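Input: one structure, supplied below.
The complex is shown incomplete by one protein chain, all other protein chains being positioned as in the whole.
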Amino acid sequence: MKKVKFGIIGVGRLGYEHACNLAARIPAAELVAVCDGNLERAKEVAEDLGVSAVYDDPAKMCADPEVEAVAIVTNTNSHLEMIRIAMEAGKHVFCEKPLASTVAECKEVEKIVEAHPEQIFMLGFMRRYDYSYEVAKKKIENGDIGDLVLVRCYSQDPRSIIEGTLEYAPRSGGQFIDMSIHDMDLIRWITGCNPSKVWAIGGCYEFPQYADWDDGDNVGCLMQMENNVMAFFYAGRTAAHGSAVETEILGTKGMLRIGSTPTDSLVQVFSENGVCQECYQDFLTRWHYAYIREMEVYCDAVLNHVQPTPNVYDGTDSNRIAELCKESFIKNELLKFE
Amino acid sequence: MKKVKFGIIGVGRLGYEHACNLAARIPAAELVAVCDGNLERAKEVAEDLGVSAVYDDPAKMCADPEVEAVAIVTNTNSHLEMIRIAMEAGKHVFCEKPLASTVAECKEVEKIVEAHPEQIFMLGFMRRYDYSYEVAKKKIENGDIGDLVLVRCYSQDPRSIIEGTLEYAPRSGGQFIDMSIHDMDLIRWITGCNPSKVWAIGGCYEFPQYADWDDGDNVGCLMQMENNVMAFFYAGRTAAHGSAVETEILGTKGMLRIGSTPTDSLVQVFSENGVCQECYQDFLTRWHYAYIREMEVYCDAVLNHVQPTPNVYDGTDSNRIAELCKESFIKNELLKFE
Amino acid sequence: MKKVKFGIIGVGRLGYEHACNLAARIPAAELVAVCDGNLERAKEVAEDLGVSAVYDDPAKMCADPEVEAVAIVTNTNSHLEMIRIAMEAGKHVFCEKPLASTVAECKEVEKIVEAHPEQIFMLGFMRRYDYSYEVAKKKIENGDIGDLVLVRCYSQDPRSIIEGTLEYAPRSGGQFIDMSIHDMDLIRWITGCNPSKVWAIGGCYEFPQYADWDDGDNVGCLMQMENNVMAFFYAGRTAAHGSAVETEILGTKGMLRIGSTPTDSLVQVFSENGVCQECYQDFLTRWHYAYIREMEVYCDAVLNHVQPTPNVYDGTDSNRIAELCKESFIKNELLKFE
Partner (left out) sequence: MKKVKFGIIGVGRLGYEHACNLAARIPAAELVAVCDGNLERAKEVAEDLGVSAVYDDPAKMCADPEVEAVAIVTNTNSHLEMIRIAMEAGKHVFCEKPLASTVAECKEVEKIVEAHPEQIFMLGFMRRYDYSYEVAKKKIENGDIGDLVLVRCYSQDPRSIIEGTLEYAPRSGGQFIDMSIHDMDLIRWITGCNPSKVWAIGGCYEFPQYADWDDGDNVGCLMQMENNVMAFFYAGRTAAHGSAVETEILGTKGMLRIGSTPTDSLVQVFSENGVCQECYQDFLTRWHYAYIREMEVYCDAVLNHVQPTPNVYDGTDSNRIAELCKESFIKNELLKFE
């Protein structure tokens, strides 16, 4: 039973989740090194997971010959630098989304990845590896819903976490580049192409501070895809019911909806409120198994030496779309892609 | 467009609903006379509905040559007497459920009805005429679910109306003879037979006063039908979510559920409570169209001179089962039917 | 019990539905005259509903002193002419949607209606009077979902009736002016304003003949409303599951969805296909009670001498939006309203 030996860079909330998965939930993975700018945090996680090698310098971890693959779960701003370090040290790289902060940076990442064709690179758009999305994709490919007509994607963060969101917002990239970029990846994955035109609107419906960052607390965008499929996405920060991601794929012969009732259990509650299904409050709960599954796929790719998807170009294109949407939102104009 | 001319006896809450239906919602019906022990109430309803003939004496109303058919919506205790008066006056009779207070009285009603074979008699178990039940019945008859295995019937009154229920309980017949009798009719209608054995349990889970009337606030009963189909019914007075009637028909090739989410609208509410569908609080709302539909069927029967169902024998059998269940409940014994 | 005496012009499929409602399902209405260009059809309906006055000339029916109000259920092309005839004959007028074929015609209707301020005029956008929509509107007005962010409206015709649709399409006004106009009315009703900008896309995903009429078999449109609420509507002719109208109202504190599962019964079917709810195949089934309810509202308005909504200006604005959307669709451009 061959295992891929991982070092992880960045063990904040999501990084810790990946670290746990690599340490104990993925048969083909082994976590051998933990790196975090905060050395205390790195030590704590390493001890918790039984890992002996601890670093606060990514370059040093990447010099560790024990490490075969590097999982990058740092701030988006540092992705380019981390990818460069790991790739140049000869490591396979798994990098969390988005690929980088700007399209210009994405292009640099492309060059680095292209310079190391033998090393396996994968970008962490985990929604593609959620079981429900896998089920839906198979039905689409099987022709169950005919030809594609419309893809609708909603991403909502719960109001209950708005404080944290507001604090994080200025450096996160905002609705388009941080949040909706998941939906851009999904739309590209489902339709197989890029948009030809986009028009993004929305604004600050409750939290005026988003305007300071050229952003809105709720935004929406209509896209005409190159193959004329319609795509509408919406991203909001004020969902009462929870952490909700819904995707609809409407075809000429049927329709699929994923996550319309974003529940994490099979419990129905009959009460004064009627018949209710309670919702996720937390994206880590929603995507727990998708994070595991994508890493299983990545380990398979490393062990079998094939390049998996989403790849570096998927990452660049999602960033390109996101930047265009943001520009459309700021100008309130219909813009062409390319 | 031939219409059946109705007199109604009893215009309390449900009687008023029937009166409105006869007056203005059923093309083949016309309301020509209103009778109520409370003459003021009768006058008020008659004026509201544009009816000129008003009575406080059922015998006098039944002597009115204008009246062709009589709708009886009085207390169960008086059904026998009202049916006798109307039938002997030569009128067609529609009588609300249950047929009578006791099996002995039911037997007397049978004789009266049998003595007037030209007059059309129908008992008001309206659930049979609810659209959802009609859809389900057709699927069963069509063989969609194979052979019957289990019928499960729940009838729940909302906690919100418990005060009224408690006041009415002592003279209502209780869970078995007033409430579950609807389910006995449904079970007989669906399975086409009577039970062979019954065992009823339950008790006072919150309102001890039910024990004073040899009753419980929540009761349940397992029945083995003559054709070996299993039937389980439950009746409760403390439903948080509303006025809930659920029926499940489980067959060897499929299953149908009616009313599992007892909502009256197509609205989903996404809120802090999750994704909810609000429920009926009121049986008249739930069964509004079933009450209209059963009366349309009755008018058709009168105009075409055929005897509809549920008939007088259906009424007697449901009372017989209800009495047996109550006896089983009191003795906590398994009892045979017949 | 005062009743409004109606004459109806046009007793095709929907006209017959209105005729039945006026004749027997609405306490405050009475149907006294039937008019149809096809005299045989008019006679047949009149006989069926027990109406003695029959016409094939609308002007003659409008001269009938017995008639107080006229229900117009003819082709959209003739609405202007029918409204003129009825209004000038001193009758109250209920007219089916859309108000007219073009904005220019709508403006002429406005003048006619303004010239007869004592006569009650109402436009038949029945969705506003559907029970589920009434429930949702109350919740919005009650502040349950906070401030409005996004309204999403889907209108789908079932594939099963595509043949009839294709035949009717060339003279119907198409997706925007015939079908989506319902959603334009809903969006205006919910948001309380008109759009400021629209961009419509879509096309012929399966039936190329729609292109001959400058139309698509599936179209979508993003609108920015004057109050900055986002609105997205979609209209399609190829729904596998049935006649589906879904409306979502997303606010800063909650979300409502109407008709996400467009079923007409409370039956769940458990079969090889999973757990299913069957859908409406027919718009008359879906909106049966909305058609009754809007006419009840109209009768109330006539009896109380108040002008109800939707009014003539609502009608014009919906046509204006529809024309703009169609122009945007043809040009594939973002267009301003006004």
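Quick notes on this one:
A, B and C are the chain letters, set down in written order, and residue numbers restart from 1 in every chain.
As a convention for this text, a residue touches a chain if its C-beta (ideal position, glycine included) is under 8 Å from a C-beta of that chain, and two chains touch if they have at least 3 such contacts.
Source: prediction; values computed, not measured.
Only one of B:138, B:253 or B:305 touches the absent chain when the whole complex is considered: B:253. Check B:39, B:150, B:211 or B:284 against the missing chain and you find that the one touching it is B:150. Residue in contact with the omitted chain (choice from A:209, A:227 or A:271): A:271.
Within the whole complex, the absent chain has one touching residue among C:150, C:279 or C:312, and that is C:279. Touching the omitted chain from subunit B are residues 145-150, 159, 197, 199, 201-203, 205-206, 218, 220-222, 224, 228, 230, 232, 234, 236, 238-241, 250, 252-255, 260, 332-334.
The omitted chain makes contact with subunit A at the following residues, 1, 20, 23-27, 48-50, 131-132, 135-136, 139, 144, 253-271, 278. Listed here are the subunit C residues that touch the chain not shown: 239-242, 244, 261-263, 269-279.
As a working rule, only the chains that are shown with their structure count from here on.
Chain C has the C-alpha centroid lying closest to the overall centroid of all protein C-alpha atoms shown. In whole angstrom, the spacing between the mean C-alpha positions of subunit B and subunit C is 38. Subunit B has its Cα centroid 56 Å from the Cα centroid of subunit A. Distance from the subunit A centre to the subunit C centre is 43 Å, each centre being the mean of its Cα atoms. Subunit B has residues 261-263, 269-271, 278 in contact with two or more other chains.
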